[in-house]
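Pasting a structure here, questions to come.
Left out: one protein chain. Kept in place: all the others.
Going in written order, the chains are labelled A and B, and every chain counts its residues from 1.
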Amino acid sequence: MDNQNLSLIERIRDSDVYFSFIKSPTAIISTIILTIIFFCSFFVEFVAPFNPFNPSSLSLMDAFTPPSWSEDGISKFLLGTDGQGRDMLSTILYGSRISLIVGFSAILFSLILGVALGLTAGYFGGKYEMFVMRITDVQLTVPSILMALLVDGIARGLISKESHDEMAIYVLIFAIGISEWPQFARVSRAATLVEKNKDYISASTIIGVSNIKIMFKHILPNILRPILVIGTIGLALAIIAESTLSFLGVGVPPTTPSLGTLIRIGNDFLFSGEWWITFFPAIFLVILAFSINLLGDWMRDTLNPKLN
Amino acid sequence: MSFLKIDNLSVNYGMRKETVYAVKNINIDVKKGEILGLVGESGSGKSTLGNAIINLIDEPGRISNGMVILDGINIHEKPGDIFKYRGKKIGLIFQDPQTSLNPLLTIGEQLIETIQTHLKLNIDECKNRAISLLKEVGIKDADNRFDDYPHQFSGGMRQRVVISLALCCEPELLIADEPTTALDVSIQSQILELIKTLTKERNLAVILITHDMGVISETADRVAVMKNGDLVEIGLTKEILTNPKELYTKSLISSVPPTNKKISRFKIVKTKKNEEKGANIKILNRWNKKKIIYGDLIKIKNLKKTFQDGIFTETSKNTIMAVDDVSFNIREGESFGLVGESGSGKSTIAKMVVNLFKPSSGEIFFDNVCVTKIKKNKEMMNFRKQIQMIFQDPYSSLNGRLKVRDIIAEPIKLHNSLITDNDLDNYINDLLESVELSKKSAIRYPHEFSGGQRQRISIARALATQPRLLVCDEPTSALDVSIQAQILNLLKDLQEQLNLTILFISHDLPVVRQMCDKIGVLRNGKLCEVSDTEKLFLEPKHEYSKELLYLMPKIESIYD
Partner (left out) sequence: MLVVAFVSFSLFTFVGDPVHNMVGEETSDQERGEIREALGLNDPIPIQFTRFVRNASEGNFGISYQLRRPVSELISERLPATLELVFISALIALIAGTLLGVYTGINRGSILSDTILAISLLGVSLPTFVIGILFIYLFAVILGVLPSFGRGEVIDFGFWTTGLLTISGLKAIILPSVTLSLFQMTYVIRLVRAEMMEILQTDYIKFARARGISEKSIQYKHALKNGLIPVITIAGINIGTLVAFSIITETVFQWPGMGFLFIQAVKFVDIPIMSAYLVFIAFIFVMINFIVDILYYFIDPRIRVKSGDANG
């Protein structure tokens, strides 16, 4: 008990979470991979060897170049080129940026919406709670990928074809976000119900603390752990959902391709033997999702919240 | 000739930073037909020792050395052999009957499976045996209840089923780990009586693990006292309780609230570390001490509270009467005790007094203001300031994400928004000192404190608004008996010096006797009797009060 004078860093070093982190090679490796991917994606202009969206640098002569280590490969294009002569590595990095932006924004959107509704529903209870939970129940009966498809379909009906392409990315964020929020609402409501019945909340009420202050100062920090865990797993799901929708052709348009769009484009060339056009984006996507899931899995084991 | 011999047994847990020894080189003998009480506070290793006998220790714990010799045979010698002894020679009973039985199997299935595991009998023989066992442990209508599921039994009945499961293959050694802690006092005495009878009739050797000195004095023939994994002392129950040799045993026994008399303070036996000074109430000079009016501070009239079972099914409305027409008054400066068993409605009343629950009908007056009719926010804040509460569970009553300083500062700032930072710090320090915590505590988080210390923080937080009424809902029932004694002493000091009014809620009669001037006895939501404390204990009027007083385990019974 003589650690009250330790600095914050020393506190973190002393904590069980840190201990379990340095003891877990998978957690460390996935963190490193993710850091690299995030870095390369967000500073893609400086990292990528080419800008695949600059038409002047493209040459159809370069189209369908296989990866550099195969017989016909050129060392200039490490992972080969696609049908328009775009460098695969650069295209993938640009694509992963789109995927990450959509994934993060969507999960942030659903997190804020879900936690706000779940927290208030759990705290106030009564008819409001029943109402909110009914909505989540109904929405949970509709699988998230279907929900996103529906939202996208409706949006296509409402938005004119011309503006659809530029709106596509926002529609996508909204569609994925709206399909994931019930998870957050359920978990935060369940956690709020547990916390609400603890005596420290009663104590705050007796002291005279206002409802809003109790919710955000007392309950919210205590339910953050499970939310963080499903947020991480949700991020992987959102990225997969984005690529799935794009693969199905209802996501981001081919002019600014995400990983899913790239895989769809490449899929057409699969039978003619140009396997690398679809293979590398797919592998990249899997590595990205796998690393996030590994991290999420480790978080779930370490923070050990009861998830349901 | 001893039947069970525990020889130099140690259990350790390999933890992250060090190896913790939960049981250290214990030597204990138990004879047939004898009940050995194993007492100690939490963390003493008594339960671990019980589990270690049948080698049932959770990871990462393991038995590091020593032997368990049963009837002359070392049962730990071959690792596979222990399965032959579990259930067959040694029966084990756990604390909580709610969780000890598999919810998806009928009690009959569980009994038959256990019998068939150890004895070569056919189904019919098993069934006959199981039914006669159920009858023996006092389950009425055993033939018909044989196919019932565990959830169809009450807590006490379930514990009887658990006992029948432990005994169904006629073991010669029974280990009972806190078998009555989860039960009400009236059921507790029945279960203890049953264990005593079975011990005699079947000539069992019994190890009874408990923290309750009263239970020990009424059931055990010999006692072993444990502390931090060590065996402190072992001997005949009477000798240990009346004439303990070791300092630890002395302090343990002096902390137990006597049932037969009222004492002014608990005697805390001095150890080197903590010297008992008596509280230095630093906040006294800040306290707005009310003139003692000796009027009624709290008046409760015809209070009722109903709960609806199953809110979601509109068709079935099971209304549960949690509090049924309760009326009583508490005078300023008095300490009023509410006692009752679980489900008697005592906590519900407390929550209505502090306005956490709204009563279904009836009125609560605080200082002649009707609490239930307060509408304005300002009036409500004024009311909140004057009533504070201390809760049962010290682990859930503090927000783990806030430092102690912020926990205590919250009520101060809320009710005095003009306070300067400097003054706030001084006030917090004074509060901490008043509850005998160091100033350094302020910058720590709750998880760095023990249960007793947390309860002190709770008290400091409650005192921060300078309340007139302090509602204490089982403030010590989650604490070890020596810590309980300290907290009760602190509450007494505070009450005396600050002229607090206390509503003290407890199931523990001896504690209430030490703490309260007046007592109300509750049963199933109804108030049976209100009486001055000494009068209640000496000449109870109501039948139920008499029963409770008769049944409570008395440490003094050993003198008889």
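In the analysis below, contacts are C-beta pairs under 8 Å (C-beta built on N, C-alpha and C of every residue); 3 or more make two chains touch, one makes a residue touch a chain.
All figures in this text were calculated on a predicted structure; none of them were measured in a lab.
S.K.: Check each of A:Val47, A:Leu78, A:Ala116 or A:Ile145 against the chain that is not shown and name the one that touches it.
M.R.: A:Ile145
S.K.: From the list B:Ile69, B:Leu105 or B:Met321, pick the residue that touches the absent chain.
M.R.: Considering the complete complex, B:Leu105 is the one touching the chain left out.
S.K.: Which is it among B:Leu9, B:Val30 or B:Ile54 that touches the chain not included here?
M.R.: Going through B:Leu9, B:Val30 or B:Ile54 one by one, B:Ile54 is the residue touching the chain not shown.
S.K.: Even though one chain is hidden, which residues of chain B still touch it in the full complex?
M.R.: 54, 56, 83-88, 91-92, 94, 96, 99-105, 110, 113-114, 117-118, 149, 151, 162, 165-166, 169, 312-313, 315
S.K.: Of the residues in chain A, which ones touch the absent chain?
M.R.: Residues 137-138, 140-146, 149-150, 152-154, 156-158, 236, 240, 243-244, 247-250, 260, 263, 267, 270-271, 275, 278, 282, 285-286, 289-290, 292-294, 297 of chain A touch the chain absent from view.
Operating definition for what follows: only the chains that are shown with their structure count from here on.
S.K.: For chain A, which residues are in contact with chain B within the complex?
M.R.: 1, 4, 16, 19, 198-200, 202-209, 218, 221-222
S.K.: If you look only at chain B, which of its residues touch chain A in the complex?
M.R.: 16, 351, 354-356, 380-381, 384-385, 387-389, 391-393, 396-401, 410-411, 414-415, 440, 443-444, 448, 458, 461-462, 465
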